[in-house]
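As you look at this complex, bear in mind that one protein chain is not there, while each of the others sits in place.
The block that comes next holds chain A.
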């Protein structure tokens, strides 16, 4: 059957190809266009608008007083103590959460990389925190774990005669960070576990036969191999945590010095109706993200090229 149909179908294809190379190029591109146009309209145009608005003095309550102010909003954002503090909070929150969850995630991935009874169950237990809706997770930490009177943490401390601190008032930022580390450690663990399992087992066996200790194997073979995966986890985690709104909004409502940039942007236009200021702060968030993104894209593209060349 193939012998008879093949010549019949190849002939017309060749006939179509010659007159319209340009048409064919567009036919190849066509499936891509809806997605591309959609993305440009929905994500790029608002950014341009944000950029434009950021140069205007514009309070939504006094729309008639709107006028062009140049870089005034930026000057105000960068000199405002509260806003500057929120920049610092964002950096602190992101760095602390990403580093802590990377270290914990690495430890858990190393534990899970070995075979033991019930490994699948433990993996499932560990992934679960990542699969709780962020607002729900924040509520859980705020009311059920941190509550000084009947929260689980103080309850367990009470039963061993420990102190009863008010976690949210004493160390609000740490409290937000702990809840985020709980949610993001599974994410890091999954990425690092995939990295561990893509190691060259023969190389490790060879090193072991040559008398290398577990620590030496980890230090000189595993860690260098994991570097890319650590970078990837760290950067993807940073991208999500720089943008975090849910935890800050729910656990402390931005109070007690925990307001990060996304929360501040939200507040300055949702509650203070300062459109120009909010936009300037938004543009600053974008600039910060572009810096992270540049590194992130480099890491992803090097991993990606590796995969493509391997395939």
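Rule of thumb we're sticking to: a residue touches a chain if its C-beta (ideal position, glycine included) is under 8 Å from a C-beta of that chain, and two chains touch if they have at least 3 such contacts; residues count from 1.
Going forward, contacts and distances are computed from a predicted model.
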item	value
Protein name, per the UniProt record, of whichever chain is missing from view ("Elongation factor P--(R)-beta-lysine ligase", "Periplasmic dipeptide transport protein", "Cytochrome C oxidase assembly protein" or "Carbohydrate ABC transporter permease")	"Carbohydrate ABC transporter permease"
Identified contact with the non-displayed chain, of A:78, A:173, A:204 or A:303	A:303
Sole residue of A:39, A:71, A:206 or A:223 that reaches the chain not shown, by the stated touch rule	A:39
Missing-partner contacts on chain A, residue numbers	2, 5-6, 8-10, 25, 28-32, 34-36, 38-39, 42-47, 49-50, 53, 107-108, 111-112, 114-119, 121-137, 139-145, 149-150, 152, 154-156, 158-159, 182, 185-187, 190-191, 193-195, 198, 229, 232, 236, 239, 242-243, 245-246, 249-250, 253, 261-262, 265-266, 269-270, 275, 278-279, 282-283, 285-286, 289-290, 292-293, 296-297, 300-301, 303-304, 307, 311
